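Left out: one protein chain. Kept in place: all the others.
Up next is chain A:
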Amino acid sequence: MTDRVLIVDDHASFRSLARRLLVADGFDVVGEAGDAADAFDAVRSLAPDVVLLDIRLPDLDGFGVAEVLAGDEAAPVVVLVSSRARDDYGPRVDSSPARGFIAKDDLSGDALRRVLGDRP
């Protein structure tokens, strides 16, 4: 089954490139959101399997969004992305309910699959 992905990032250029990249790599990108509020709406209406979530958002940050989403029933898998390195967030990535972290410049279908791969 093809994973249905929602991309959350405040940069439109990143969203559009990431969408094309993931679609080319065989994912089904069902929607995009530019901030946390839109992300919550989109998750509710689109029920994606995976949320590709930028950490720096204009309203709530990615860690906060992941916390909220994790509280939902049938919560989607959250994968954090950032143009910073994982190191720059210290222990925060590990302690968040997100499945994993991908540096934006490493993003590809394979990278996403590797993170999702250890899904039960």
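Everything below uses one rule, namely that contacts are C-beta pairs under 8 Å (C-beta built on N, C-alpha and C of every residue); 3 or more make two chains touch, one makes a residue touch a chain; residues count from 1.
Going forward, contacts and distances are computed from a predicted model.
As stated in its UniProt record, the chain not included in the shown complex is "histidine kinase", which appears among "Branched-chain amino acid ABC transporter permease", "ABC transmembrane type-1 domain-containing protein", "Lysozyme inhibitor LprI-like N-terminal domain-containing protein" or "histidine kinase". Touching the chain that is not shown, out of A:71, A:90 or A:117: A:90 (per the contact rule at the top).
Within the complete assembly, residues 11, 13-14, 17-18, 20-21, 24, 56, 83-85, 87-92, 104-105, 107-108 of chain A touch the chain that is not shown.
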